[in-house]
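As structure tokens, the structure follows; a few thoughts come after it.
Of the protein chains in this complex, one is absent; all others appear in place.
So, chain A:
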């Protein structure tokens, strides 16, 4: 599942989250969440704000008290161990560097708490700063550094004491896109070098896909699904997950089962989707843009694309290697399609056919989720 070496993996801690809950008065921030994070794994907690991902991270770090359940680190219960005795590294979105200490003093802080000798401390601080490529900044103060540099210092400080688990709470949230991409690569490299278990909280699905071995998708205080980025993208178990990860279109309509398939009637057209209906309620078809072919009216099924819908081009974007179309169906709903650029593109307002293979659509229970993160 992950590509860390055996030696490195032995350094990372396993986390067992066992039915944890967190209530604030009558508000439920987290309800009976269970999850296992493997040693040395890079696990992301992904979800919209208020979904419980940061609450879970704070409970692992010990910044807030559990309302129920337990957390075990390498089979040892830490649910009621105070934060400063958990030996877990934490990187915060707001850096949280001590402004009255130099970079070197900041990084040395956790070592001082562990009564590491001066010589060993100096060596470890130097090594940690070298890992984040800031060895020449040891005597600067946080206020003299850029946001990206400050976050590198925070990272050095969180890993200098070799914690078996590193928690990151949207560490790149305050940085601009370009810097974010550079630091994503660095975090990935550091994860490989350290071999510690990483838990990374983000609301940015792209970031989660780039970094993680597995992703836990949070929504409304629960985990919707845990899996690799690919599994979440190709086989979402809920409509929320399907819409949160990547681009998608959702088709709604009455359904009936037909053999091993389920058939939905959308805008007067019947569409097949693999598998039996999920649950008793309404069903939807989730479509990825790259699965949908845009073709001239009357083209009919080609290469097994037997699901065909007719619509009008409402928007078209030239993306270089591909064209992106927004097509409005007869019932007013929209479908996004991304097709390789070939031949003359369809004009705005043109009537087109949308075609896809039944097995490339995902049948899901309609949980009322709407697109947009």
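Remarks
Simple rule for what comes next: contacts are C-beta pairs under 8 Å (C-beta built on N, C-alpha and C of every residue); 3 or more make two chains touch, one makes a residue touch a chain; residues count from 1.
Quick note on the criterion: contacts and distances are computed from a predicted model.
The UniProt record for the undisplayed chain lists the protein name "Putative spermidine/putrescine transport system permease protein", from the options "Peroxiredoxin", "Sarcosine oxidase subunit alpha", "Putative spermidine/putrescine transport system permease protein" or "ATP synthase subunit a". Only one of the listed residues, A:13, A:35 or A:61, touches the absent chain: A:61. When the missing chain is restored to the complex, the residue among A:67, A:87 or A:306 that touches it is A:87.
Of the options A:114, A:130 or A:314, the residue whose C-beta touches the omitted chain is A:114.
Within the complete assembly, residues 61-63, 82-90, 92, 94, 96-100, 109-110, 113-114, 157-158, 161 of chain A touch the chain that is not shown.
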